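This is the structure I have questions about; it appears just below.
A single protein chain has been omitted from the complex, and every remaining protein chain is retained in its original position.
Chain IDs A, B and C follow the sequence of writing; residue 1 opens each chain.
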Amino acid sequence: MQLPHLRVGILGATGAVGQKFVELLSTHPWFEITALAASERSAGRLYGDAVNWIGSTAIPDEIAGQEVVAARPDLNCDFVFSGLAATVAGDVEWKFAEAGYPVISNARNFRMHDDVPLLIPEINPDHSSLIERQSWQRGGFIVTNPNCSTIGLVCALRPLVDAFGVRDVQVTTMQALSGSGYPGVPSLDVLGNVVPFIRGEEEKMATEPLKLLGTLDDGRISPADITISAQCNRVPVLDGHLECVSVRFDQTVGPEAVRKAFLGFRSPIASYGLPSEPEALFCVYDDERFPQPRRHLEHHGGMAVAIGRIRSCEVLDVKFIVLVHNTVRGAAGGAVLNAELLVKQGYLAARSEHASSGVLAVI
Amino acid sequence: MQLPHLRVGILGATGAVGQKFVELLSTHPWFEITALAASERSAGRLYGDAVNWIGSTAIPDEIAGQEVVAARPDLNCDFVFSGLAATVAGDVEWKFAEAGYPVISNARNFRMHDDVPLLIPEINPDHSSLIERQSWQRGGFIVTNPNCSTIGLVCALRPLVDAFGVRDVQVTTMQALSGSGYPGVPSLDVLGNVVPFIRGEEEKMATEPLKLLGTLDDGRISPADITISAQCNRVPVLDGHLECVSVRFDQTVGPEAVRKAFLGFRSPIASYGLPSEPEALFCVYDDERFPQPRRHLEHHGGMAVAIGRIRSCEVLDVKFIVLVHNTVRGAAGGAVLNAELLVKQGYLAARSEHASSGVLAVI
Amino acid sequence: MQLPHLRVGILGATGAVGQKFVELLSTHPWFEITALAASERSAGRLYGDAVNWIGSTAIPDEIAGQEVVAARPDLNCDFVFSGLAATVAGDVEWKFAEAGYPVISNARNFRMHDDVPLLIPEINPDHSSLIERQSWQRGGFIVTNPNCSTIGLVCALRPLVDAFGVRDVQVTTMQALSGSGYPGVPSLDVLGNVVPFIRGEEEKMATEPLKLLGTLDDGRISPADITISAQCNRVPVLDGHLECVSVRFDQTVGPEAVRKAFLGFRSPIASYGLPSEPEALFCVYDDERFPQPRRHLEHHGGMAVAIGRIRSCEVLDVKFIVLVHNTVRGAAGGAVLNAELLVKQGYLAARSEHASSGVLAVI
Partner (left out) sequence: MQLPHLRVGILGATGAVGQKFVELLSTHPWFEITALAASERSAGRLYGDAVNWIGSTAIPDEIAGQEVVAARPDLNCDFVFSGLAATVAGDVEWKFAEAGYPVISNARNFRMHDDVPLLIPEINPDHSSLIERQSWQRGGFIVTNPNCSTIGLVCALRPLVDAFGVRDVQVTTMQALSGSGYPGVPSLDVLGNVVPFIRGEEEKMATEPLKLLGTLDDGRISPADITISAQCNRVPVLDGHLECVSVRFDQTVGPEAVRKAFLGFRSPIASYGLPSEPEALFCVYDDERFPQPRRHLEHHGGMAVAIGRIRSCEVLDVKFIVLVHNTVRGAAGGAVLNAELLVKQGYLAARSEHASSGVLAVI
């Protein structure tokens, strides 16, 4: 079987999320980076010179030598990943969609828009059909992935919603520094400290899951009927959001049933063979000290969701711990998996194929 | 008015909690350290040589030169503070009480014993009368203060119980390293990491508050009828436990009423003039980024409880943040305030007075 | 004896160094803060609202309620402390001096100027007479204190220069985050990391000491004939610069002689009774694990210099550790002590006295 081959552009390629896109895509079997787009200030420089690379692996050589271009909708690629900051993502992504580019975005700007899929392939793969409601011409559309802390929570809720029905969720997060980008949190604010506030985060965690876990009905999403209360904290951890979750179900459910639901979860897209999909979505730890950000984050390429300490909750029904890699599953890796799904579903294709593609012709 | 003057011994004087006792007592207006007791291994050495002093202030000179003695019930003092580890506290404290010493303990061993007061002076000062149920001879008794994370929670609940009635409490803690003593948590476990488990901590937070907020009825405590669910985490912070709390009340209550309840709280012992009582029990912050361990912990000598981010909870009724100094209010400082209260109440006195003291004679 | 009373302004009052000035001056026996000056953006707001207070003690109440004014040379005060960033300090300090204000600056801009004293009261108090070479009118002048890491090194070198003569110095620093102000170092750069570079720092450490240890000759400084090589690193520590120093002397000298030189050091201004001068300039630790930033920094109000691990150097002669509080002795506290010295020396006085002051009249 021939592998798909698509040329991709990265919007915001020098930023923190953009760097993670570069890292993940440099060895991707389907996608080839053909355009590194950033601000006018960086345009014209070699990527290796323009970027303040914050990762712990080296910049891939062949990327370091590519020239950065301005983020204008004339990029040489089949579609774009957007790692743009929310302050500019709205305008730029809109222009790319208008110009006919599929935009696979990590930014929050269009997440809650009625016609824009907010997508986690294992959770709501059918929501991608919202693309067909978008009125862009020439193949342009926008697909988004959720907030980094939402992703962990929603993944964990999916099997519970399916098996038992979920009524109420309490979640307290301990979020990593990389979640606020670079330069992000000043070291004087967070070394040996916790900041019990992250602007906008609790609102996102209370609302995005309802769309993600909603049902597609006649081309529209009916949001899930779940009540979520979030308390979000920034802790001195580099990568990895840890979440203390407590759930009330629609029926009587104990911790052992919850454990089985996690272990028994079958990804609806398991048969698609997407390169970035982890073998199992959940890694369930029985050691009560686990999972921990520093120890368990990189397991399964950062794309699995770690679960631990499943036990009864005295106030709601069951409580447990969720750990998610915020810059991989929670950002760039999640967007890459979204693009892979869209390729499989026929929404994304090499541009030369656009004219003849049935699905794309519809758009 | 003449100040009380009592000679105190410190059990476990070289340990982490013992050091905090030394720090707080070295300038105390009522209490003079006359015995520094530790293990046989340290006995006979000068305190300054025997201790691995972990504080950021210098060892008080006059203490550094005192000789450490073995923790045997023949100390030259009117009563003892116990900063012993739970592994030895049970035996040693029992022996001291048997030998006629009042023991003001920070250890967990006797906290839930029916006849032992679990005491926070501003919260349940009347519980000290349980002392009278203790059957030790010659003035011996045991009084305890709660677990370091319990203290912050219970202080915060007191005005809410009084004003509205509390039914359910969800609390997720982010606890400092000093809470596990020295050497405590290995640095490889916690630098840039969170450990989502602290042995025994969630159980203590679920049970101790019920005794603390219970009512004294005919010489016995009727535990409060509140359901508490705790999730406890260790974070890379030196001092200061931060707690994300969510509360369901017996009636409809909003965040503004809760804020007023904190600000309107009047300590039942405010008139006693206890040296360690903070001017106000609560420090309420309106800046949504506050309170933070590194910034707000030392305000009011570490004895006040900081409250912030009071807001509606989507699942229960109101949620907010609590910050408590775990080694001051949550340990040594809490015990010192307990002793001050007992002096005022007549349960503690210079030993020469024992024979003639009405209350003490009863015991 | 009547205490001096001078009204002081703080330039850059909302910045990191400015906040330390506020903290130190709010309880100062001689100086009263009468003007808090900052950028136009902050002017007109209450200090408590304008400042992002990063300290671990509360903003003094009486300061929090003062109005911030713009940093224009019409402040209501006898002299100003400058905690301005180097980018603006040059212009603003110049204007204040021109307008007749004595400026006690922590900025680097004028430090190496021939006519500007670079001053550490215990080290080179006579250098203040350079003031008399400054050509400002109406009492204006500029006095500076050295770079925060220079201060620790120079203090340590003073008794060694006096006793033995110093030829070569190798120093490697591990510098705290607060040294780069706020927001300063991004947490992603420094959590669990060391940055082996601080712009301009090594140059300052190689040159400033030569002026500080230079001799005043006919109104000019002859720089000391010492060769210094510095390697400067940023480490994840909040406060406190630790320096590994190795020294070659003009004669054969061993560690015991060096230890005696530190212990025997007598401050030339000990008799002045300056409020901020520590009882002893040096705290010498014999425990080989000491001094450490977190444990020993605050001893003696942060104004003493801690020394430890004095031992033979295989390559030069003797090596040892220096610890200095970079925002107290190394910045705001050093400037305050400079101002105290200048009061004592007659260079600084309440403005009403200016006309009649002999020394000031000269200027």
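Everything that follows uses one rule, which is that a residue touches a chain if its C-beta (ideal position, glycine included) is under 8 Å from a C-beta of that chain, and two chains touch if they have at least 3 such contacts.
Not measured: the values here are computed from a predicted model.
Touching the chain that is not shown, out of C:82, C:128 or C:292: C:292 (per the contact rule at the top).
The chain omitted from view is touched by exactly one of C:18, C:117, C:139 or C:308, namely C:308. Of the candidate positions A:2, A:27 or A:56, contact with the hidden chain is made by A:56.
Touching the chain that is not shown, out of B:17, B:185, B:247 or B:261: B:185 (per the contact rule at the top).
Of the listed residues A:234, A:294 or A:344, the one in contact with the hidden chain in the full complex is A:294. On the side of chain A, the interface with the absent chain consists of residues 53-58, 191-192, 238, 294-299, using the contact rule stated above.
In the full complex, chain B touches the omitted chain through residues 16, 54, 177-178, 182-192, 236, 238. Residue positions on chain C in contact with the hidden chain: 168-170, 172, 174, 192-197, 206, 227-229, 231, 233, 235-238, 242, 244, 246, 248, 288-295, 308-309, 313-316, 319, 321, in rising order.
In the analysis below, only the chains that are shown with their structure count from here on.
Each chain gets a centre from the mean of its Cα atoms; for chain B and chain C, those two points are 41 Å apart. Per-chain Cα centroids separate chain A from chain B by 44 Å. Chain A and chain C have CA centres that are 49 Å apart.
Taken residue by residue, chain A touches two or more other chains at 191-192, 236, 238, whereas all remaining positions touch fewer.
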